[in-house]
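What you see is the complex with one protein chain gone and the rest in place.
And now, chain A:
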Amino acid sequence: RDFNERCAQCSEVNWGLTDGGGFYCRSCHNVIERTREIVNTDFITNSRVQTISKGSKKQEESEGGCEWYICEGFQLVLKKQVEALEALGVHPQMKDEILCNFWRCYLQKSKQAYCKRPAAETVKTLSVCESSTDVDSDPERPSILHLLSLSESEGDLQTDCSSFASSVSKVSESTSVYSGSVDGSLYLMKNQKEKLRMTMPMTLSFCYMALLWMREPITLSEFLRFVVEGHIPYLNVFEHFPEKMKLCGLDLKIFCVESWPVYEEVFNKMHELAAYLDLPRFPDITESCFLHPDMLCIKYLMEANLPDELHNWTCRVVKKIGIGEVDFLTLMPGNKSTRKVKYDVLAAAVIIVVLKLLFLLDDCYEWVLSEFAEERNKNNTEGGPYFEFKRWYEVVKHSLDVKQKKLNEERAKYLWRCEKPLFYSVKKKSKVLKRRQMVVNLQNQFGKLSGSVQRAKKPNPSSFQLSWSEENADGSCFHGHSLKGVLQEKCGLLTAMNPDYWLCTVKLCNEKLCGHLAHYREVEFPQSYHFVLGLFSFLLRIQPSYIHDEVCMIEHKLFNKKLYKKLKYNAVLRK
């Protein structure tokens, strides 16, 4: 816009900007060599995109808006998210090097920038002026655009009313196809087969992918929890868009979310993305890594208020079934044979398996053991207390119930809207603003009547949701308790007193067919098992069935030989 040279072809000074930052003359559509940086972020674009698109009508510019593309919007979102992560302590390298490279790679792969468009492709895009509701009235005006592929011909902009009319019928939105961005409607109409279309949940996948690459000490469940708690911009992230990036119409469908993404969704998308971008093997997850099950188990044992001694057992299980191996844990994108590792769920499942090993958790044995421990603790106070399952259950259940109740109420009181108004079209703007005003009035009126309850400020992000202090005199912290009550010495080794074990499932399902390794139904399992599943389900904010799946997987690895023998035996019998 600051460029004032006359056009070589028509001598006009009327320049617009193409996708790739190239200049073109609006009057005669002549494209010149001069390019400009496309986005105002940290990284530099070097390639040129040889496509043409015409900007919106001058009308929009006069309102103070600017032309912007959907991918620019997402870029801004990612930028905000990674900055928030930085504020939480993530290494700045993630933003400057990792994430932006991932993003650039994505743009390239999805052919939104940094590439040549293939010759055969023809895409149509629409941008309807707010003032002209009847497009056919003036066929002379270039009110419709065509995004043409061109490698040879330089910029012929055609106007074609008939093709516009047929395109409109494809769009199932309201009668006026409208978006503040240039390619909003295009974005939603695109064929999804080859390209991985960018969505808001996918921004989280991007972030997590970068976090994983950097091996930052944050799990996916923790990351998602921070998002829900508001520490990472996600809901209403468009509040951060600059004033001139006007958001309306179809943009809302893309950028406004009204639900929190689910763990599975973000996780699966991330893997899809990694494969799509042809990324190499991720940096190794070794034993000293936070995401290694040995490390995560420490964290979860602490949070679950379980004795530190259990850590020996989790390590033993991890070692025995090989899930601590570098090759198992490290992500190899595109490798379909290995199971994708959910580090947090895995660690939780290991702990549960250990609990089953030591306490059986059949709603009977663990209470018996607990009684013995209780007796011993009453009579003998020296040498530290033995771990009593019953006491642990009572203490943890109480805290869990309180937290769960609080969480449920918070969820019900969640405010989804924000100050920045959204509207599909300018026609609806005044109505939307009036509604917003009324909502604010009502919120004030009833807020005052709710007593002195102030809208609680965002709690500081914390890694631990439950914390237990050994300084509490009431003995509600079990970290230092001893497992002697449930162990015995055999041949110089400490083994569990419990001789039995029950498998969650004898046969694993085919995950690819039904999506799960097993199907969890509360009534079919002991209450104690359900309780520990529920505990970790709360901590990780995922459904118990996912943890149950991992437990099944671990058990099958652990008892592989015995199962194999049994199946073989059964097969022999049948013959």
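Operating definition for what follows: a residue touches a chain if its C-beta (ideal position, glycine included) is under 8 Å from a C-beta of that chain, and two chains touch if they have at least 3 such contacts; residues count from 1.
In this section, contacts and distances are computed from a predicted model.
Undergrad: What protein name does the UniProt record of the undisplayed chain give, "Nucleoporin 43", "ESCRT-II complex subunit VPS25", "Exosome complex component RRP40" or "TAF1A polymerase"?
TA: Per the UniProt record, that chain is "TAF1A polymerase".
Undergrad: Considering the complete complex, identify which of A:288, A:450 or A:510 is in touch with the unshown chain.
TA: A:450
Undergrad: Taking the full complex into account, find the residue in A:435, A:484 or A:557 that is in contact with the omitted chain.
TA: A:435
Undergrad: In the complete complex, the non-displayed chain touches which residues of chain A?
TA: With respect to the unshown chain, the touching residues of chain A are 228, 258-260, 262-263, 408-409, 411-417, 432, 435-436, 438-439, 441-443, 445-447, 449-451, 453, 537, 541-543, 545.
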